[in-house]
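Not every chain of the complex is shown here; the ones you see sit where they belong.
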């Protein structure tokens, strides 16, 4: 995605580990879109009643991943406590949503793909957090 | 706002303290809109160069408050770890943005109003967190 | 909401009719939160299968109202074609969502309240558009 190139042309170098940062931005954006799609695919299933918790956590996860992706994208004058707390919230949302999607992975391919996207984003968040602390 | 009435008509009662919840939703939505406005008002000032950090933290705070406001609004099948981590991220963003806005409050009325909105939202987050733990 | 006061302290006066603008911002923010809540309340109902289209249009309407509310809140250096197209998209989303919610208003109080919020926001959009053209 273009955002990777953008950050390389930014007038102020990031204060974070650049590889871990770029990967985390990428996974946040991917996970946000995947969760939006999984919520919608669940709504279209005949057994939507069984997928209510999945839809709800998908919506939460999409919102947190999008906000975190925006915050991580910004390099100008960051506040590290805000950055850290956002990544922690993102990891928590990815874990909860990934666990719930995994429960439906055998029946719904979209839940299987979404569980994987959540796992990757959770890991990218933890890896980035490890470079900040 | 209508969302307050909406939550009272929800088919599933909230698992959280309802007064603290309703106040926190209200402050999140108010703070999000106020921060969006403060970022824009700062951009319109002649001394925008002095307000760069304020704009950046306003944008972060608006994004986190909006995501948290959405998550708190949802009552169906919540994950309390996600709820808690989101409120913590929101409080962190409100503190950082409120501190920065307060530095410009004497020169810019929009920063003074925004600092107050951030303080109220931070407090509403802390009060709601106290009822969850 | 504080955003109303914020716009009065903005360094650059709005180019739009201020009363129509302030009302439209207010209705966009109210409708966004109400639609987020209605989607969630529908998810919590026993007859969620009957409410799938309502949830979907609630989610669309919340997203468009939030984006439009942010754009209208910004007074610095607007592009009127962007402002106009956003308001038109918002009115379209409010009409579609309001119509669908109205179909469920007799059975679900949250749909009745949401249909009303959509109607008010649609009207505020049309009134503001009338002052731009």
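By written order: A, B and C. Residues from 1 in each chain.
As a working rule, contacts are C-beta pairs under 8 Å (C-beta built on N, C-alpha and C of every residue); 3 or more make two chains touch, one makes a residue touch a chain.
Because the structure is a prediction, the values reported are computed rather than measured.
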Next on the checklist: If 3 of the identical subunits are displayed, how many subunits does the entire complex have according to this structure file?
Outcome noted: 4
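Please note the rule applied: only the chains that are shown with their structure count from here on.
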Next on the checklist: Given that subunit A and subunit C are copies and touch, would you call their interface same or different according to whether over half of its residue numbers are shared?
Outcome noted: same
Checklist entry - So what's the Cα centroid distance for subunit A and subunit B, whole Å? => result 21
Item to check | subunit A-subunit C separation of Cα centroids, rounded to whole Å | outcome: 27
Next on the checklist: Two-or-more-chain contact residues of subunit A, please, as numbers and ranges.
Outcome noted: 52, 56, 59
Checklist entry - What does subunit C use to touch subunit B in their complex? => result 1-3, 5-7, 9-12, 25, 29-30, 33-34, 36-38, 40-41, 43-46, 62, 66, 69-70, 73-77, 108-110, 113-114, 116-117
Item to check | Touching residues on subunit A, where the partner in the complex is subunit B | outcome: 52-53, 56-57, 59-61, 63-64, 66-67, 70-71, 74, 76-79, 81-82, 84-86, 88-89, 91-93, 95-96
Checklist outcome for this item: The answer for subunit C against subunit A in the complex is residues 39-40, 43-44, 48-49, 52, 55-56, 59
